[in-house]
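What you see is the complex with one protein chain gone and the rest in place.
Naming follows writing order (A, B and C), and every chain is counted from residue 1.
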Amino acid sequence: QAGERLLGIVSIAANEANNVRYIEGARAAAAEDGWEVSVIDAAGSADQANAAIQNFANRGAAAVIDMVFPYSSIGAGLAAADSAGIPVVTWGGGLGRTVASTNGSGAPIALPVIEKLIDDLGQGGSLLALTYRTGEVCRDRELLLDELLKSRPDISVTKNEVRIPGYLEDGAQYTNAWLASHPEGAEPLAIWGCWDDPAIGGIGSLRQQGREDVLVYGVNGNAQALENIRRGHMTATAWEDSYAEGYDMVKRLDEIIKAGDAWEPKAAEVPAVLVTQDNIEKFLEEHPDAYGN
Amino acid sequence: MSEMTAGNRRLSARSKARLGFFARYATIIGLVAMIVLFSVLSPKAFPTVLNFTNVLNQASLTMIIAAGLTMAVIVGELDLSIGFAASLHGILVTGLIVSNELPIPVAIVIVIGAGALVGLLNGLVVTKLKVNSVIATLGVGTILTGLAFAYSAGVPIVRGVPDAFLDISLGRWVFGIPNNILIMASVVAFLWLLVERTSIGQEIQAVGGNPAAARLAGISVDRIKILGFIISGMCAALTGILLASRLGSGTASAADSYLLTAFAAVFLGSATLRDGEFHIVGTIIGALIIAFGFNGLNIFGAPTFSQYVLQGAILIIAVGLSSLGRSIAES
Amino acid sequence: MSEMTAGNRRLSARSKARLGFFARYATIIGLVAMIVLFSVLSPKAFPTVLNFTNVLNQASLTMIIAAGLTMAVIVGELDLSIGFAASLHGILVTGLIVSNELPIPVAIVIVIGAGALVGLLNGLVVTKLKVNSVIATLGVGTILTGLAFAYSAGVPIVRGVPDAFLDISLGRWVFGIPNNILIMASVVAFLWLLVERTSIGQEIQAVGGNPAAARLAGISVDRIKILGFIISGMCAALTGILLASRLGSGTASAADSYLLTAFAAVFLGSATLRDGEFHIVGTIIGALIIAFGFNGLNIFGAPTFSQYVLQGAILIIAVGLSSLGRSIAES
Partner (left out) sequence: MMFDKQDALAENDAELQPFLDAKDIVKSYGGVQALKGVSLALRAGEVHGLVGANGAGKSTFIKILAGLTRADSGDLWIDGEDVVVMTPHHAAELGMNFIHQELAFIPDMTVMENIMLGLPKKTRLGLVDWKAIAANIQPVAERVGLKVPLTAKAKTLSTAEIWLVNICRALVRKARLIVMDEPTASLSASEAERLFAIIEDLSRSGVAVLYVSHRLDEILRLCHRVTAFRDGAAVARFEGDGLTRPALVEAIVGGDLHPIPADKRVNHDLGTVALTVRGVARLPMVKGVDFDLHHGEVLGIGGLVGAGRSELARLIYGVDRVDAGEMKLKGQPFAPRSPSEAVKAGLGLVPEERRSEALLLTKSVAFNMQLSNLAGIVRNPVLPLIDRNRRRSQTEAVVRDLAVKTPGIETPVGQLSGGNQQKVVIGRWLLRRPGVLILDEPTRGVDVGARGEIHRLIRDLAAQGMAVLVISSEPDELPDLCDRVLVMVEGRIARELHGDHLNRNAIIQASYAHAS
């Protein structure tokens, strides 16, 4: 298919569900606009992400999408793209340096679920927050959580950092330890993951111990989280419409390219949907694709 | 250092014998001391039956995969594919149950068979292609990651995972003991018997100790090495299955992080009871040290950074005490 | 398999010699063949000076850390701390420059000194506490991860990184060659000379080849092992610094993934030219195979899953051809 423009996508984890849906959205828009899409999985390594962006610049790509790697860690890639005159947009990577546009930023997505969490702990209680500060997305969400909790001294927070890889096991082990000093019935309890997976690790541990008194919150709304909400193990998550984000972003690329140097970098967020045990069935009817397979 | 040893050179035979005893049991003593310490620090939350059961339950998966890895290292090879393999097998088992609608036991048997196949592949590459096991298993592991991705297209398999499958790791079918613990105990007991009490086990130990001598004694070194990889692969598959059952889904890279933990357990274990030799009991002690260390530090509420520092220190000190004691006792 | 060898048993001496030659150079031949193949597949994008420079530039960091690791494995030890160490040092150098406002060269010297200290710690734990190097360096690595967290609270240091620091890895100060490549070439050349042409290098090789014999010959084995760890630690620090300069930030765990890549390069390299011995030139070839493999598959645009599968296959085949050729030639 000669003549088609090449769109390079650098993914942080090509086998993570939300990433996959973003890529699907991007592909759909690309097919409409005449882009040829090529995806490189940097397997979590910022260094490989830089290499991949450089490789795309070499291949004569017309635009590059950086998934999740923060603009701060793709310095060399941005420099290469800039000197080749190619726009780079990010998904969850923020707006900075020469990044032309972004969506999927961490904090706005997490807002509805954090508000619900604080609401649910109306009587006060204890919260286990599973965080990952190394990732910009997670860090922004954590800052938002801190901000909103400022007015709620009645909620005592324990924070634990999970690792990548290892977030499921870490989530489970931190939950185990936390549960040991937070017995059933003493006070309202909740677990919050800065994205769904650590919380899902925590759910494994809750179920092993047969604890049903703990509220569990995630962010992103991946298929596992939705399934856990459906089964009643998870309280709520904020579903990020990554498909729409991928689609919108690719649609915006032509605009960016046309504007050239005149383009003003901007964020354009797709609002997240709060999914709870009350609206899960309806949600799944409306978004069957969110559920994977 | 040398002065210290010089000072010790006239240690009495009796205190040497005591030191030697201490060295043999240093990791076990360390484990017990750690448990006592955490019990004192967090008397309400740490030393409870519930917490211990939970830690054991949680650590069961690590123990199974580490016991398998022990078999590979006993025959003198490294198996870096286990984490990736467990991830793939977790996806595979849910896929077979959900998409292919196979009965659960059939799916499990097939996946454990697939684990054996992965081990066989590792073993053949190492013994027949004569590729160093680090490269061979890293290569096979990378291929498995690709296969996991190809099988699931990166999307976790969640819908339609039957409760019966989840019950495998959540259930407590015998005497109220969590199934994971029972499964782990059976695997460990079986492997211990195999290595320590059977003729194949003697061959396994011989191949690891001195492959040239084992070969000249009439042992098929290649076959034994392949066996070590197969057992390692099967244990990785079992871990993947139990993890999928615990998470309620098959997820690519869910088990990748087991690799380092399993290595830590195996090498910690090699300082236990025997001097630098790998063995099943040692691995289990190693895994317990890691699991209780993590849990205790956490319950005590140490900040994340100091948890890492202390975990690293525990590893080094547990082995260091034992090795140092041994080398002084033997000097 | 055995039939195949049986069929070959009457190979003429000449074809055996040819096979032996092939085996020595198999990884290099593989590298060249791969480059030719990708050039044919992507004639416009792959075989360009620009792309090759980019690949080399990109691979420089892997090469530096892998060359350091080579020193540790030559003296017979594993160093699993290098990835964690590089991450910590990346944070440290940006921290010193941004928060403590140290001049860039001073910060770099301090951080490389810190790398040497980490290596010294690894070496002391291994030689004096007599802890197996897997556990020792895993333990030290875990401690370093904790320290990195403590230093930065896990938050990357981004704001206020001066352009002069970014220029270190982005600049082309001599003949338009990227600095990273020049730095890598100097490190590699220095280490090659050290190992192959100096009298310390002789001791390093002896300690790795047969520590007992080296000890009997009056070589201070412990000191040489510590030296190996120190060099490995310094190379990890340098890699961390260059990575921070390239990323424009100090990030916890940014360099963790170098560990596996460096191992793959080192073990791939051990099949190059020499039979299973670790050496600097081999490591560089190994790193090139990995870098060009990644780059070529990327540029060709293979689907993600097949990239993993092919990368794994490249590792195994590159070493397998060489080992198999060698073993047939010697049979």
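Here, a residue touches a chain if its C-beta (ideal position, glycine included) is under 8 Å from a C-beta of that chain, and two chains touch if they have at least 3 such contacts.
Small disclaimer: the values here were computed from a predicted structure and weren't measured.
A.B. asks: Considering the entire complex, write down the shown chains that touch the omitted one.
C.D. replies: Across all of the complex, the chain we cannot see touches B, C.
A.B. asks: Return the single residue from B:137, B:205 or B:272 that touches the missing chain.
C.D. replies: B:205
A.B. asks: Touching the hidden chain in the full complex, which residues of subunit C are there? Just list them.
C.D. replies: 2, 5-6, 9-10, 13, 193, 197-199, 201-203, 205-206, 209-210, 212-220, 274, 277, 331
A.B. asks: List every residue of subunit B that touches the chain not included in the displayed model.
C.D. replies: For subunit B, the residues touching the absent chain are 2, 6, 9-10, 13, 17, 20, 193, 197-200, 202-203, 205-206, 209-210, 212-220, 275, 277, 331.
Criterion: only the chains that are shown with their structure count from here on.
A.B. asks: In whole angstrom, how far does the Cα centroid of subunit B sit from the Cα centroid of subunit C?
C.D. replies: The computed centroid separation for subunit B versus subunit C comes out at 27 Å.
A.B. asks: Approximately how many whole Å separate the CA-defined centres of subunit A and subunit C?
C.D. replies: 33
A.B. asks: Subunit C: which residues touch two or more other chains?
C.D. replies: Residues 149, 154, 304, 307-308 of subunit C each touch two or more of the other chains.
A.B. asks: Could you list which residues of subunit A touch at least two other chains?
C.D. replies: Residue numbers touching two or more other chains: 14-15, 161, 163.
A.B. asks: Write out the stretch or stretches of subunit C touching subunit B in their complex.
C.D. replies: Counting only subunit C, the residues touching subunit B are 1, 125, 128-132, 134-136, 138-147, 149-150, 154, 260, 263-264, 267-268, 270-271, 276, 304-316, 319-320, 323-324, 326-327.
A.B. asks: Touching subunit A in the complex: which residues of subunit B?
C.D. replies: Subunit B reaches subunit A through residues 42, 44-46, 48, 50-51, 54-55, 57-58, 98-99, 148-149, 152-159, 161, 166, 169-170, 178, 243, 246-249, 251-254, 256-258, 261, 294-295, 298-299, 301, 304.
A.B. asks: Once bound in the complex, which stretches of subunit A touch subunit C?
C.D. replies: 11, 14-15, 38-41, 43-48, 50-52, 54-55, 58-60, 70, 72-76, 79-80, 97, 131-134, 136, 139, 161, 163-164
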